[in-house]
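Missing here is one protein chain; the remaining ones are kept as they sit in the complex.
We call the chains A, B and C, going by the order they appear; numbering starts again at 1 in every chain.
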Amino acid sequence: MDNEHLDVTKAVAIVENIKEIIDANKEFLTKLDSAIGDADHGINMSRGFTKALEKVRNNQYNDIGAVFKDVAMTLMSTVGGAAGPLYGTFFMRASMKLAGQKEADLTLLAQAFREGLQGVVALGKAQLGDKTMVDALTPAIEALEAAAKQGLPLKEGLKRALDMAEKGMKDTIPLVARKGRASYLGERSAGHQDPGATSSYLILKAICEALGV
Amino acid sequence: MDNEHLDVTKAVAIVENIKEIIDANKEFLTKLDSAIGDADHGINMSRGFTKALEKVRNNQYNDIGAVFKDVAMTLMSTVGGAAGPLYGTFFMRASMKLAGQKEADLTLLAQAFREGLQGVVALGKAQLGDKTMVDALTPAIEALEAAAKQGLPLKEGLKRALDMAEKGMKDTIPLVARKGRASYLGERSAGHQDPGATSSYLILKAICEALGV
Amino acid sequence: MKKLINDVEKVVEESLSGLVKAHADLIKLHPSARAVLRVDSPKEKVAVISGGGSGHEPMHTGYVGYGMLDAACPGEIFTSPTPDQMYEAAKAVNGGKGILFIVKNYSGDIMNFQMAADMLAAEGIPVEQVVINDDVAVENSLYTAGRRGVGGTVLAEKIVGAKAEEGGSLEEVKSLCERVNANVRSMGMALTPCTVPAAGKPTFELGPDEIEIGIGIHGEPGRHRMKLKPAREIVEMLATPIVDDLPFKAGDEVLAFVNGMGGTPLSELYIVYNDLSDFLEKKGIKIVRNLVGNYITSLEMQGCSITLLRLDDEMKRLWDAPVCTPGLRWGM
Partner (left out) sequence: MKKLINDVEKVVEESLSGLVKAHADLIKLHPSARAVLRVDSPKEKVAVISGGGSGHEPMHTGYVGYGMLDAACPGEIFTSPTPDQMYEAAKAVNGGKGILFIVKNYSGDIMNFQMAADMLAAEGIPVEQVVINDDVAVENSLYTAGRRGVGGTVLAEKIVGAKAEEGGSLEEVKSLCERVNANVRSMGMALTPCTVPAAGKPTFELGPDEIEIGIGIHGEPGRHRMKLKPAREIVEMLATPIVDDLPFKAGDEVLAFVNGMGGTPLSELYIVYNDLSDFLEKKGIKIVRNLVGNYITSLEMQGCSITLLRLDDEMKRLWDAPVCTPGLRWGM
């Protein structure tokens, strides 16, 4: 097992860890969503990743793409709400890039996540600054890409991505939402951290932890 | 105006004073009814005597019976609940005894009230000790009758009646209700003063005050 | 107290005004007395009349119309109506075949309806009364004002109304009503109290995790107060005394009525129905008709009641017969 590649075992560990971290933050995410949404984001995400993990645990995989494809399908059919199709699409598009791959380096991972993000934007039509998950995902994936271009190690790339996701997440606080339920609040949405941006950060954090970053 | 007779002017003053005292005790009666009933006794009684007073004020009377008949009819058609027909009947039966009378002495008053009480018992079928208005009315009317028999002055008779009504009212506290809504509480009705016994006491108190007792 | 009202003194009046405006094709107000009348009350039928305190909507005013009530007399909130209301309503809808009063067993209702019946009888109008007393929560009914009339009233009004509509005589309609009453049992519970507008405060208090089993429809306390339980256990606590009382037996065909107290979402009532259906299935009691919803309420109270009616063929047929009222409608 090398440190520069994501492989099937690690991919499964990632799913396990996402489930853990989302569960641990279930109430927190729901609380964020109750401030500017409808108080279900943590519940939805926890339900989805619990099912995704069940699915992944009950399967044998030969490539990373297949792991993420199962995650995508499960999220799509169990999360519901806005986050369901968005994260479903994210993992689906990423899995297509990783299809057939037994391992992925930083470059491939960055490409896969970029595809995922493009899917999210195509479906949800959110722009940067609309106070959504896109605000955490975009800088994180840009950081991954930059690190890949500089030939940095996988862990270093992920670490930088996580830092940027965290920054993007926190930067949603002053924003006025323009997409999703929070947009109905208008100015009143400012001052609250976006739940979806937060779950995106937590997912990245789980990936990092699973890979020992 | 003599002190030994009730006349039309005093009868109207009685209605005015009942309305005052019931209004002043509206919340209290409702609170008693909320402990062992449905929290409307004060509201019902206040509505009824407000209307009764309106009616009485808008009329000219030649006899006491007519005053109480208007009170009876108004209570019957505005109070509702258990208290409406009971007090309606009380005043109706009393008014029949007083029909055509320009004044009433203690003896006649005692007879009229006895008739009223008999109407209440015929309609509601409550026995002494069932924790109802009958428990305040019965000893009070017995005191009136006794005072009349002894040839005591009107005011003295009323004073004794009021004392007995108060005692009867307080004696309802430990009783277990067997009639009316409070009976549904079973043992739990013990420890609370009956709202209807309380309004009966207050009506008698208003009569006393109106007559300067 | 937070309510969508204008004036605590005018709650009943304004609500009735809205009701008859919304359903002017079915019902109208009596010109002088506080009573809701069918617009098309036919001559040549027994007039079925009910009434009682307001705050239980849609009962009774919402049940006036084809195949159910000819008139309803609403009192103030939780307060029996007065005899003049029933008297005037009866005079207005009397078609010559007589009047049936369906009365819920509460001291006030009994006395006020009795006085109205006396007034009508004095004028030679044939009038009968049936008192509904289906609430098994009331134990020792010998030492109380007796069992209260609750959910069974709605079923009686529907079935008896259909019988009157098809031309039943006063005697037939009355005895059917007695038969319904003899075969129906109910019990309710509350999650939260309710607030009579004129009182401004809840009629009773329940802790944040307490419920009251055996509650009456005016918030009269019930059999026990206890900690919140799962719906399944609540259903068992309500349905067991109901089943044991009649008793309902394996093979009986019943109408199962899950009623909301006014503030309970429909989704929860269906959970209750689901559990009730399991409960009765285990006992071999067959649900052949059902009614689920807020039909006899206690203002905004959260909670539910369960009513079981043992059906015979006539009752089934009459239950299925067309009904067209603001609160219950099918077949037309």
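Throughout what follows, a residue touches a chain if its C-beta (ideal position, glycine included) is under 8 Å from a C-beta of that chain, and two chains touch if they have at least 3 such contacts.
Every value quoted in this text rests on a predicted model; they were computed, and no experiment measured them.
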The chain left out touches which of the shown chains?
A, C
Using the touch definition from the top, which of A:Ala82, A:Ala112 or A:Leu175 touches the missing chain?
A:Ala82
Per the definition of touch given earlier, which of A:Thr30, A:Ser95 or A:Thr138 contacts the omitted chain?
A:Thr30
Based on the whole complex, identify which of C:Pro58, C:Pro83, C:Gly98 or C:Gly152 touches the chain you can't see.
C:Pro58
Counting contacts across the full complex, list the positions on chain C that touch the omitted chain.
2-7, 11-12, 14-19, 21-22, 54-55, 57-58, 62, 191-192, 208-209, 211, 228, 230-232, 234, 262-275, 277, 290, 292, 294, 297, 299-300, 302-304, 329-332
Which positions on chain A touch the chain that was left off?
30, 34, 37-40, 43-44, 47, 76-86, 123-124, 177-181, 183-186, 188
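Assume only the chains that are shown with their structure count from here on.
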Can you tell me which chain lies farthest from chain B, using the average of the Cα atoms as each chain's centre?
A
Could you find the two chains linked by the most C-beta contact pairs?
B-C
Note: chain C sits from chain A at a C-alpha centroid distance in Å of 55
Roughly how many whole angstrom separate the Cα centroids of chain A and chain B?
76
Let me have the rounded angstrom distance from the C-alpha centre of chain B over to the C-alpha centre of chain C, please.
32
For chain B, residues that touch 2 or more chains besides their own:
none
